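Excluded from the complex is one protein chain; the other protein chains are retained at their positions.
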Amino acid sequence: MSVFEKLQHIDRRITYLLLAVVIAAPLIWRLRLPIVISPSVRGAYDAVESIPEGKIAIVSIFWASGTTAENQPQTEALIRHMFMRRKKFAILAFDPQGNKFSYDLAVRIAGELGKKYGTDWVHWGYRPGANFIPLLQSFPHDVQGAIGTDYYGTPLTRIPMMRGIKKIRDIGLIAEVTPSRTLEYWIAFIYGPYRTPLIYAPTAVMAPEGFNPLDAGQIKGMLIGMKGAAEYESLLDRQDFATRGAGALSTSHMLIIALIVVGNIGYISSRRRRLQS
Amino acid sequence: MNHANWTVAILEGVLVFLILYKIFWARRGKDLYIRKIPGLSAIDEAVGRAAEMGRPMLFCPGLSGLSLPTLQALAILKHIASAAAKYRTRIIVPTADSVVYTIAEEVTKDAYAAQGVPEHFNPEDIRFLSDDQFAYASGVVGILNREKVASNFMFGNFFAESLILAETGHQVGAVQVAGTPEITQIPFFITAADYTIIGDEFYAASAYLSREPTLLGSLAGQDYAKAVLVFIMLAGVVTATLLAVHPSLGEWLNWLKWFSPG
Amino acid sequence: MFTGWLIRPGAPQWIWAVGVLCDFLIFGGAVFLLLQLVPVHYRKALVAIVTFLAGLIYSVEFFVPGDPKTGKNFLTGFIEQVADATNVVYAFALGLGVYSLFRFHGKNLARKRQGWHNNLAFFVAFFVMMLAGFWQDLTPSSAMSKNTFNMLFDGTVAALGAAMFSIVGFFIVSAAYRAFRIRSAEATLMLAAAFVVMLGQVPIGAYITNGLPAAGLGSLFRLENVSYWILNEPNMAAWRAIAFGIEVGALAMALRTWLSLERGSFFEREL
Partner (left out) sequence: MVNELFSWLSDSHITGTIGIWLAAFGTLAIYSILYKENPVYRLAEHAFIGAAAGYGVYMTWAQILKPLWWDKITGGQWYWVLALVAGGMFYFIYSQRYLWISRIIFGALLGLIAGSAFKGFAGVNIDRIHASFKPIYGPGMGLGDVLNNVVFIVVLLTVMAYFFFSFEHRSAARRVPSSIGRWVLMFAFGAIFGSTVMSRMSLLIGRMYFLLHNWLHIAS
């Protein structure tokens, strides 16, 4: 077998091993791979920066264990940013797993930054997905009545930071972190009538849903999958999981591209040889 | 859209009429042309190969429960199971849904009986594996490897597991024919399977394989139905362009709004 | 009978269970006997009629206009019940699936065929997981049952599912390497689109064309924008065209099924 033929028939196990290595390497060691901030991530960052004093943000959680690799770092970057800038926020989960994950995550970061539950942040707990649309229709008029209680079952009326948060005008930003087709409802029921700023953090497959609304100004910014989270982290000057993960994304994509190129070099060269002989 | 409006009622009425008209027209014995679909012609070759090698075939009817794509997959299964019975080749059908499992068993048993070899039918080869997407995939991967499958057919609704099944099939050296109405999964079948049936070739498959007049007629009717859609959209483009140039025509050319949502 | 008159709400669950069983036998027996009265050559017609009537429920509900205020017509409330009933009836079929699994693994185990320990593992995993589920359901306040369930679920079903799913990542590499060769015009087009879109989505791709301006004509050629354009324009149009064909095909399939024109496609045997 000539070199060119060999290039066309690399054993698949070798390619698997290469893939495992190029993914593990950026996760274990710090590799400085370039990260370019896209305008949509910058838009999301600016939207968080400009939450007015006295208003709170809502972080809506739709994700579960299946998409933690993409949605968890997005959630983490967003709430870390809010903590850092003293923007108060409430987490609202529409998935039972996401409920627990987002709570654990926020508790951890709050612990790191010395933030207090009830005054700096609050978790509104889990609402079944079936209640999503009815809730979007009811909470703008009466936040405390529609939400009722928090993660622990404490009435919102007894939570310090919720004092004065009555209607949708007291909400300064809504961040939707999701693997599903949920953005259109936020636009239809919240942005449309009330113009509350929205930011969208979808998984990579769902990202095309966001381009049109982004173009139309219906969302202020977007974090596309793990890559978006990595860009956000670099705006926060941090290198958490997403930065490493995005490194691994780059290396794994480069591996695929390199393999395709190598395979084609082998293919073209051996075809040329055959034609010559 | 909760209820049909006039646009929907008329449009669907026209489409239904065209399809039914062509079905009954074909049933009266009219000869119908159907263009060649290479992937479907490959099915017989794949069955023959398994028979020659004396190794089993595998048929995956997709991951969904009972649905229109699954019904079409079962119609294709009927054809392949008949061929399997004719050549006395084993066909293994792993399913991901209990109801689909029972119908698949029926279809296969019927096909063997129709070929006059009911005793060759082995009920253990029609299996319910799991209704969990990836447990199902892990089971099919195991079967593909252990049974040394010679031909692998994948027809029906497939999702993220499509590449797992097709790539494993390729690794064990099976000839693979696949078709799915799930557009996102078609590229993965194209890269890993030998023959891929694209788009609504999937719904043309049973007509193509059986040459049954009802199905051929329906296929011709579908072509007319699609032609109607093409015509509506072309007219829409022309109208929209006219309206963009001469907005004053809006009073006369207001039919576009019949299709507007809400 | 029993569940309707004899047993009152609030009775112990096991009494209900006995009642449901008795009623099942009574009603089931009655239906079974009634069906025996159907002459053999009318059976096919009966099945076709049932199919047609079932199809009428959803189609009539759709085509009859709703009340302008509520948006509902006379069937809307009923179809919600039908949807529930379909789910329930469908759920009872799970027994057939479980039967298939037990038959296959049970036979291998009983005959001690090669690899029977795998079949044993199947049964152990099945019962442990099922019992853990019911245990945590029956003792909602017990940390013990909840921990056990979480441990087993996270450690088996969730973890193995995620592992199997992530294998797609490996297979994408081997499939892309093998299939993306410039053998023909078609293959080259596919390769080119995949190449650009892949690069346009990762940080390193954005880095390659970072020198181009962020706005204006030059920005159109930034990789992430080219990739976005491909996905949003030609790809979306092609997608829509394929989908129209598929939808029409599905509509025709539905029509043939509804009117029992398709019979011969699934079942050959006479009834």
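Order of writing sets the chain letters: A, B and C. Residues in each chain are counted from 1.
We take it that a contact is a pair of C-beta atoms (placed from the backbone, for glycine too) under 8 Å apart; a residue touches a chain by one contact, two chains touch by 3 or more.
Every value quoted in this text rests on a predicted model; they were computed, and no experiment measured them.
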- Query: Touched by the hidden chain, which of the shown chains?
  - Reply: A, B, C
- Query: Considering the entire assembly, which residues of chain B contact the chain that has been omitted?
  - Reply: 1, 4, 7-8, 11-12, 32-35, 37, 66-68, 71, 99, 102-103, 105-106, 129-132, 134-135, 138-139, 141-142, 145-146, 160, 168, 183-184, 186-188, 190-191, 198-201, 204, 216, 219-220, 222-223, 226-227, 229-230, 232-234, 236-237, 239-241, 243-245, 256, 259-261
- For chain A, which residues lie in contact with the unshown chain of the complex? 13, 16, 19-20, 23-24, 27-28, 68-70, 203-205, 208, 225-227, 241, 244-245, 248-249, 252-253, 256
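In the analysis below, only the chains that are shown with their structure count from here on.
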- Note on the structure: Taking each chain's centre as the mean of its CA atoms, the one lying farthest from the centre of chain C is chain A
- Could you tell me which chain's Cα centre is nearest to the average position of every protein Cα atom shown? C
- Note on the structure: Of A-C and B-C, the pair joined by more C-beta contact pairs is B-C
- Rounded to the nearest Å, the gap separating the Cα centres of chain A and chain B is 36
- Rounded to the nearest Å, the gap separating the Cα centres of chain A and chain C is 27
- Message: Centroid from C-alpha atoms only, then distance chain B to chain C, rounded to Å. What do you get?
- Response: 16
- Note on the structure: Among all residues of chain A, those touching at least two other chains are 12
- Task: Going through chain B residue by residue, note those that touch at least 2 other chains and give them in order.
- Result: none
- Given the complex, residues on chain B that touch chain C span 2-4, 9, 12, 15-16, 19-20, 23, 65-66, 68-69, 71-72, 74-75, 78, 97-99, 101-103, 106-107, 110-111, 113-114, 123-124, 126-129, 131-135, 137-138, 160-161, 163-164, 166-167, 170, 181, 183, 187-188, 190-192, 198-200, 202-204, 206, 210, 212, 214-215, 218-219, 221-222, 225-226, 229
- The chain A residues in contact with chain C across the complex are 8, 10, 12, 15-16, 19, 33-36, 38-39, 65-66, 204, 208, 211, 224, 227, 230-231, 246-247, 249-250, 252-257, 259-260, 263-264, 267-268
- Query: Touching chain B in the complex: which residues of chain C?
  - Reply: 61-66, 71, 73, 76, 90, 93-98, 100-101, 103-104, 107, 157, 160-162, 164-165, 167-168, 171-172, 174-176, 178-180, 190, 239, 242-246, 248-257, 261-262, 264-269
